[in-house]
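As you look at this complex, bear in mind that one protein chain is not there, while each of the others sits in place.
Each chain gets a letter, A, B and C, in the order it is written, and its residues are counted from 1.
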Amino acid sequence: MYTIRVDSEPFDPNHEVDLLRGEDPAIGAVVSFVGLMRDLNEGERVERMFLEHYPGMTENALEQIVKQAFERWQLQACRVVHRVGELKPTEPIVLVAVASAHRKEAFQGCEYIIDYLKTQAPFWKKETTENGERWVDARDSDDQAIRQWSADGS
Amino acid sequence: MYTIRVDSEPFDPNHEVDLLRGEDPAIGAVVSFVGLMRDLNEGERVERMFLEHYPGMTENALEQIVKQAFERWQLQACRVVHRVGELKPTEPIVLVAVASAHRKEAFQGCEYIIDYLKTQAPFWKKETTENGERWVDARDSDDQAIRQWSADGS
Amino acid sequence: MIQLRLFARFREELGVDSEQLASDELCCVEDLLNLLRQRGGAWSRLLAEDQRIMMAVNQEMANPQTPLHSGDEIALFPPVTGG
Partner (left out) sequence: MIQLRLFARFREELGVDSEQLASDELCCVEDLLNLLRQRGGAWSRLLAEDQRIMMAVNQEMANPQTPLHSGDEIALFPPVTGG
């Protein structure tokens, strides 16, 4: 039981978590990750951000990632929402919320999904700073993060 | 920067996460864990629950756990709220919300705090089922969970 | 004197919330446990060696070897189940 949404309008992570909880009254534990747009990146003030994506493939990629998490851990429900288009500082970029009967599985499922989303889902960030526009570079630490999921058997 | 609260009234986890975000506009990632009261436990329908605690020691224990998390990882902010007294099914029991510049640290800090809370903070659950009252037993899996934090150096 | 406090199932089954005890002969928490076990009944059953017992001295988690001093607050309780 999962919901995936790519949204060009601002969304409320709290509302999404409420919807997740509402899906199943037996839910006992929810782990959620919220990524927010900061107004400062690499020392420069960021005025706004544009999030480009690959319509169709993005949804497919997110669905594959979520399905893999459901195969690997016993999850009750999951909700992934990712913003696209024009964003202002402090707006939510992404929510990953996972419910499970066991908190360890909820933590692992949630972290797995955001780790793979960061390296496998076709989104690209472009920032507008006081010095103009720039594409955000991918980070090596994100590639390292997914390696743990093939290395450890947990 | 952290807030710890033991609350005899129902609380809203969403509101707590908003307060956490509001503490620092530089926050880029929030990981949160919410534990909810279920209406079914070990096959029996649970009508209500009483959460007993050790006033004074509880707050001290939570503060020590949170401080240890701040020493171990680079965290920006943390908020822990734990309910006590009489609870009804679907009400939140506990919230642990952690903000960090790096999502891996936010995940680890949040999981560390809830793992230690489960085994080191003096709370006790008593359920009222159709067959009467019963104290909830501690689970071996919770003891195992904290062992990982001394075994792995991460 | 020391103050003994009991919580949760211990408090209920022993019918005692807290009590004052002479501390002269008690060097550590283990001595207190042995003293209480001698009371028999629910005391010896709940505090038996094979039972999982948690203990705190002055509101900090402790163990049987933790030393005791006059004025200390000692709490005994079953494993915690919060969260």
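One rule holds in what follows: contacts are C-beta pairs under 8 Å (C-beta built on N, C-alpha and C of every residue); 3 or more make two chains touch, one makes a residue touch a chain.
Treat the numbers as computed from the prediction; the structure is a model and nothing was measured.
In the whole complex the chain that is left out makes contact with A.
From the options A:Thr90, A:Thr119 or A:Gln148, the residue with contact to the unseen chain in the full assembly is A:Thr119. Although one chain is not shown, part of chain A still touches it, namely residues 35, 51-54, 56-57, 60-61, 82, 93-94, 114, 117-126, 135-138.
Just so we're on the same page, only the chains that are shown with their structure count from here on.
Each chain gets one centre point, the mean of its Cα atoms, and the points for chain A and chain B are 23 Å apart.
Each chain gets a centre from the mean of its Cα atoms; for chain A and chain C, those two points are 48 Å apart. Not a single residue in chain A touches at least two other chains. Along chain C, no residue makes contact with two or more other chains.
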